[in-house]
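My questions will all concern the structure given below.
What you see is the complex with one protein chain gone and the rest in place.
Showing chain A:
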Amino acid sequence: MAAAPVASTSSTPEPSAGPRQPKEDEKPLDVSILKELARKALVDALNSVNGVKTLVLDNALAGPLGLVTEVSLLKHHGVDKMFWLEPGPLSATTTNIVYLCRPHISYVRIIADQIKRHGRESQKHNYTLFLVPRTSTLVSRILEEEGVLGDITISSYNLQFIPLADDVISLEHDTAFKEIWADGDETIIYNSMLALMKMQSLYGVFPRLVAKGDYASRLAKLLSKNLQTSALDSPNSLLRIMSEKIDSLIIIDRKVDMITPLLTQLTYEGLIDELIGLKNSHVELPMSLLNPPNAPNQPAAAAPTSNAPQGGTSLMKEKKKKHHLTTATDPLFAELRDLNFSAVGKKLNQVARRLDEDYKLRHQAKTVAQLKDFVGKLGGLQTEHQSLRLHTGLSEMLVPLTRTDVFNKSLEIQQNLLASYDVNGQISAIEELIAQGADMQIVLRLLCLASIVAGGIKTKTLENIKRELLQSYGYNYLPLLLTLASPPLAILLPNPLPASAPAAVAAGKYPYTALRRSLRLLIEDADPLEELENDVSYVYSGYAPISVRLVQCVAQKSGVLSNPAGEKDKKIAAGDSDARPRDATGAPKVQAHPIVGWKGFEDVVASIPGETADIVQGVPGQKDAPSAATLMLPKEQTTTTVVFFLGGCTYTEIAALRWVGRQTVGRRMLVATTGMVSGESVVASVADGGAAAAGPAEVGI
């Protein structure tokens, strides 16, 4: 079902997917079926309302929906006009009005308001409300309180995991982090459970659940409990069969590793997210980058109104257009996305040269047959050409942004803090950034990072810097500071803690310095970057995300202790390197070991705050769970380990996990998440609770 990459028609000498070209026996788990399900559910929902309809859409859903459907599909199923769900009057010409939104109270009140307004103007409409992903008592209650419950039909549109790439699926619920850790609203945990149940019903039962973190463990327990009860309701489903393709589900909640999102992501895709912004895999780019003479895949959503000036001096100021960054239409992106940004230039250069040579082939074409052959390849070359143009342009946009004073200072502070080098000096440096008027989110990220790695900031210093913050950015950020300081988040703490601090806060102190050693977080030796790329730490130029190390504790134990690829020199010297399968780069691959939970790392894992869970799932209805021994038998076929990030994950973590997957034979990684996050989105979403009320919420897209 997966759409074949457009460029597969071009038989360039190098395979476009690079070293990850799957072999026959390691076909990745087909996740495109999830997209089909989401699409079909949408069509069914729309068709249940007869006739033409006006669709009123929750802004936060537009992105996720864009990943599963096109506007033409909506039109095809009777959608006449579309509006954003925004306060204010709604003028619809059709009888049917269909609302599609997440069950947020603010939306419900807008809807109620619009219905009441129509009532006053005595307009007759049929209202249908589709809630994503399921109906909600709360919504009906509020509609009842507003007195419009009788006028509206409430139903649900079950939008769950959306594939972002062939190894990444996401619920695209952007506010998950804030809801769990700032509001204490666990709805997303339950919804994640339902989504994971759906996965189990498609691919079979996850044989083992491994979780770290209070909420992750809660999710694991909910999941295994729910499996037992719901499998009985559906006797013939896959819920009664142990999955052959999936060997385990690892759940990590964001609180377990708060450090990673606070850092600046240094991979290509991560940096785009940090500096330009990636939302639902879409990035806003200047038109000139996207409008080549023969653009092959124009998203139908946005119609260009005017032609941007070609070769404009400042790309950033040009008219913007959303572009879907995906490897399906852009083969080059697959090669670039996970590279450390410092290596991107070299790669682009390499591709450009390769392309140039390919074009030159036409000069060698002597016979008509050869010429025909070349013309056949031309389409692929042009796609690649356009792709190259896009990424060169994008890199050009990024470079000046990485040269700014603030960017480099903040990087420096991050690296120093990670090494626990002169913490007090770093805090002064942060203060300096405030004085310079750096972005609030950058300052807060660094401050939280300092608090976590140093186990708190001296009370006096902290109060001082908080005061600076409030004076500079506004007193309305006081609630945000309080949220960051109080449990369950507690990532901005004084040291020593006040005596009155809840026990949970004291217990939640992060043992960063110990972890740095035990999980080999910092690669200290200043190797050139090529060498660094042999460890997951390349994604942060020398720092390995704790979350990824934790996954390695389960799925690639040797990778935690030593660099699997780093040993290649010794192996070659010993002469036994041929015994192992190698990937294209020549690094030896390690045969995947069976999943045995946290074994070997129990102490390290226990030292990190948050509950730990390790559940061997039995097939419901059968009394005897499979013994751990049978699970440990190495399987013949390649299995997939699903890693679920509760509260969101960063692009760097995905890149690092892909790296882990590449290093092992017989195991692939599938990343599942509630959404993509970055330090900026984390800070912004938590701030949203209090401060954003000051002005109207930003209405984008």
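One rule holds in what follows: a residue touches a chain if its C-beta (ideal position, glycine included) is under 8 Å from a C-beta of that chain, and two chains touch if they have at least 3 such contacts; residues count from 1.
As a convention for this text, contacts and distances are computed from a predicted model.
**Q** According to its UniProt entry, is the unseen chain "NADPH:adrenodoxin oxidoreductase, mitochondrial", "Calaxin", "Probable vacuolar protein sorting-associated protein 16 homolog" or "Metaxin glutathione S-transferase domain-containing protein"?
**A** "Probable vacuolar protein sorting-associated protein 16 homolog"
**Q** Which residue, A:36, A:244 or A:463, contacts the hidden chain when the whole complex is considered?
**A** Final answer for the missing-chain contact: A:463.
**Q** Among A:328, A:434 or A:490, which one touches the chain that has been omitted from the display?
**A** Going through A:328, A:434 or A:490 one by one, A:434 is the residue touching the chain not shown.
**Q** Which of A:36, A:356, A:373 or A:405 sits in contact with the chain that's absent?
**A** Residue touching the chain left out of view: A:405.
**Q** Based on the whole complex, identify which of A:141, A:372, A:517 or A:599 touches the chain you can't see.
**A** A:141
**Q** Could you pull out which residues of chain A are in touch with the chain that's been left out?
**A** For chain A, the residues touching the absent chain are 47, 50-51, 95, 104-106, 109, 126, 134-138, 141-142, 145, 150, 153, 183-187, 189-190, 193, 218, 222, 228-229, 232-233, 235, 405, 432, 434-437, 463, 466-468, 470-476, 478-479, 482, 498, 500, 621, 689-691, 693-694.
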